[in-house]
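Everything below concerns the one structure shown next.
One protein chain is absent from this view; the other protein chains keep their places.
Per-chain residue numbering starts at 1, and chain names A and B are given in the order in which the chains are listed.
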Amino acid sequence: MRIRTIALLLTVFGMLVVFNSAYAQNAPEASEKGKEVYENSCAHCHGVEGRGDGSAAENLLPKPRDFTRGLYKIRSTEAGQLPTDQDLFDIITEGMPGSSMPGWETALTANDRWEVVAYIKTFYDGFKENENPPKQITLEGKIPYSEQSVEIGKELYVELGCVECHGNVGRGDGTSAPTLTDSWGFQTWPANLTQGWNYRGGFDTEDIFKRFIGGIAGSPMPAFEGDSFLNFGLTAEESKRLIELENKDEMTEAEEEESGQFYEKMDTAVDIALSIKEGAEMSTTQMQTYNDAMKVVYEKSWHLANYVKSLMPEERPEPAIGNNVLRSQYVQGELPAFDDAAWETFEARYFPLVGQVVIEPRQFNPTIDGVHVKSFYNDTEVVFLFVWDDRTHTTGDETDETTQKPLEDALAVQFPVKVPQGPTAPKPYFLWGGRLPVYLWHWKASTPDQVTELTAKGINNAETQEAQGELQVQSAYTDGQYKLWVKRTLKTDDKKDLQLEPGVFVPIAFSVWDGSNADVDTKLTMTSWYTFTLEPVPSSRRFVYPPIIAILSVGLLFGLRAFVQRRNTEDV
Amino acid sequence: MKKLSLFTICLIILIGSWVFLEFVVGGIISVPIPNSVIAMYMGLIVIAILVHISVEDSQFREFLRPIHETLVDDRRRVHRRVLVVLIPLFLLGYTYSIIAQRANPPGSPRDAHPSPPLELTYKDEGIGTMQDVVNPFRHYEKDDPEAFKAHVENGRRVYHQNCFYCHGDHLDGQGHFAPYLQPLPANFQDPGIIPNFQESFFFWRIAKGGPGLPAAGTPWDSAMPIWEDHLTKDEIWDVILFLSEYTGYQFRTFGEAH
Partner (left out) sequence: MKTYLLASLTLLLACCYVGIVGITFAADSDAGEMEMLIFPESYKPTSGSNGGTISGVVKFEGDKPEMKMLEITKDVEVCGATEKYDEALVVGENNALKNTIVYLIDITEGKDFDKAAKLEMDQKGCKFTPHVQIVPLDTRLTMLNSDRVNHNVHIFSTINTPVNKQQTKNRRRMPLAGVKKAEGPVSVKCDIHGWMSAWIAYVPHPYFAVTNEKGEFTLEDVPAGTYKLGYWHEACGTNNESPVEVTVEAGGTVTQDFTLKLK
């Protein structure tokens, strides 16, 4: 009996220890082990002393976090607070999408990750000095997603000034976007809110809400704190009224007085919020005023979170790999024009871009995520619509410091001159060809209605074709997004051009330049080879053979029955 | 309860095996089995069933009985009518789906182990034959551990300033550019990579990159840069030391007994 008891106790205790080491909320004491793991897996970016100055840091943007200032972007805690251990553990485990921080779930054991959490905390004294656990953001009172909530959020998006950086529809193209720097003075770009997959801390509504309430420390993104939040202390209606009054060119005396009262009400609430922050004791009524005001902040934040959530697709578009190739659709007659509604019916193929790191100058920190492509063709022509997000409209007014060349946004579409025959036939080198030449369409933002045809045998060995003007082009830049429409005949007289034919699988690749990211010459973002085809009109045989087979099968069944019946009668 | 007929039992076994292979093993246990392998298993099961039912005449007749009955017996008239509609309908749909299927691009075969040239070069300078060239800093491992460590650390720096974008922080081929490259960058944590190659082979692949692959080394899509354009000879050797030190795998060597 006793042995069994002890065994049971040991098991329970053992299980708890295991459980604790894997799921504990708090990190263990900083140890040699944590230092060892850190130095082997983290120091190359974050630096041996945690200053974010590892050997890889030079070529990275966003820069690796400097741990010595206690500023952590992704937290579940309120503004100005340190992260919880669990927050740090989660970031190490899941990584930071859209940056070079990978998730370490498979590479490091949970134990090692906890050790690293403990070690990272030693870089900033604040963790030691803060006796109280950081205050976590409450997710109670979540306002469920609804169109109505999204509408309210959309208004707040303007009222709060989100547009200044994130742009009219959230593509990170606000007028302040190019000038932003982080707390270390490094350039930083506002999030493109339509690309949820690049949100560093996840794109669930709760995640977005936490970023609002807690802020993104070290970045220009402010927290929605009580004392500074839009018209703090006023109800939603009062706030609306005040904005209405303030937007008037001139206020009547009565209106002046009305707004004055609003300001007094705000001052009272702000004073309480600040006093709480400064550690003063508050009366019950004061606390009531504060809580009521905070409730409005939280409600508005949920509405805004719902709006931001509405800006992004459910999932990242699948890259056009495997059989998911770009298939140009056949239409009879005229091909759709630039702003034709027909484009809406076509589901785009997505071509994610990576930095060009093969040939100097290289681009280690691409700012363009990918290109959406749609295409139609008819008996004589093919038309493409290329769509990509770029936070800035750069048209060559500024020049690159090192090359003295104009900086501008651009896109090149690349095909082989001759389609390789058979699966083992070599394609040209994916970077603008080599031994085998490629055929390129080169578009630049400074000449938006023109695409130059090039032939290239290497990225520094491109020639402008003599015969130009075979392409019809139209383009536009709106709200952080380029749209480029290119039309060409399937066949041309130029031997240097690619000749198109339905049913043939043609390699296709892209190069994109973002002028504001100093992309120039070979410093660009690119794809390797993907595939495109003019999808043949489905064969009419599909209406002929199936009925024949069906009828034959009926005949076969009856024949079988007759055969069996005859055998039966013969047997009898 | 009525006893199940032999035919029904066979049908249940057949469908049951397929569901097991496709959904239980492939779905729940999540070890997806290629369609060709499933087809092979199913073929074996069909043969087993055929053998089983045809060992004795009586058994075979018992098997055929429900088919017989369905075809001619008046009591099975309803079954018959349903089948006469369902079978042609199924065939109609199936044939249509096959004919209307889109053509897919041809897959491109990949030569995972392209054969290296006989001579190892850096830029145009000859280094020696592929077989014989060894890492000039490898001997420090025994002779001078301090110097060895310095070379490994330099390799670590070179790696993280150039390679980790694609090959990853953990050398597992999962850098942040990796998901969008085809073929995928090499995974040095894979036990089949480092131990299978000499250091000279790695030097060749690093120095010459994708464009340096032999004509037979299809496809030509490798995004591996020509690193001799960016790195010194010593830096390449250092990074090779780092690869084996970090992963704990030893490069293959010749001429020594293990």
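Quick note on the criterion: contacts are C-beta pairs under 8 Å (C-beta built on N, C-alpha and C of every residue); 3 or more make two chains touch, one makes a residue touch a chain.
Since the structure is predicted, the reported quantities are computational estimates derived from the model, not experimental observations.
K.L.:
Relative to the complete complex, which of the depicted chains are touched by the chain excluded from display?
P.N.:
A
K.L.:
Check each of A:202, A:222 or A:547 against the chain that is not shown and name the one that touches it.
P.N.:
With A:202, A:222 or A:547 as choices, the missing chain is touched by A:222.
K.L.:
Looking at the whole complex, which of A:164, A:318 or A:360 touches the chain that is not displayed?
P.N.:
In the complete complex, the chain left out is touched by residue A:164.
K.L.:
Write down which of A:104, A:124 or A:203 is the residue touching the left-out chain.
P.N.:
Spelled out, the listed residue whose C-beta touches the missing chain is A:124.
K.L.:
Tell me where the left-out chain touches chain A, residue by residue.
P.N.:
Touching the missing chain: residues 4-5, 8-9, 12-13, 16-17, 20, 24, 26-30, 49-50, 68-69, 71, 80, 85, 118, 121-125, 127-128, 159-161, 164-165, 175-176, 178-181, 183, 215, 217-218, 220-223, 225, 227-228, 230-231, 242-243, 246-247, 263, 267, 270-271, 274, 277-278.
The rule is simple: only the chains that are shown with their structure count from here on.
K.L.:
Let me have the rounded angstrom distance from the C-alpha centre of chain A over to the C-alpha centre of chain B, please.
P.N.:
30
K.L.:
In their complex, what parts of chain B are in touch with chain A?
P.N.:
68, 71-72, 80, 83-84, 87-89, 91-93, 95-96, 99-100, 102-109, 156-157, 159-162, 164-166, 168-170, 172, 174-177, 179-182, 209-211, 215, 218-221, 223, 225-226, 229-230, 246
K.L.:
Given the complex with chain B, which residues does chain A contribute to the contact?
P.N.:
Of all residues in chain A, those touching chain B are 40-41, 44-45, 54-56, 58-59, 99-100, 102, 104, 106-107, 319, 321, 323, 325, 327, 352-355, 357-360, 364, 422-424, 426-430, 434, 503, 505, 527-529, 531, 533, 535-536, 538-539, 541-542, 545-547, 549-551, 553-554, 557, 560-561, 564-565, 568.
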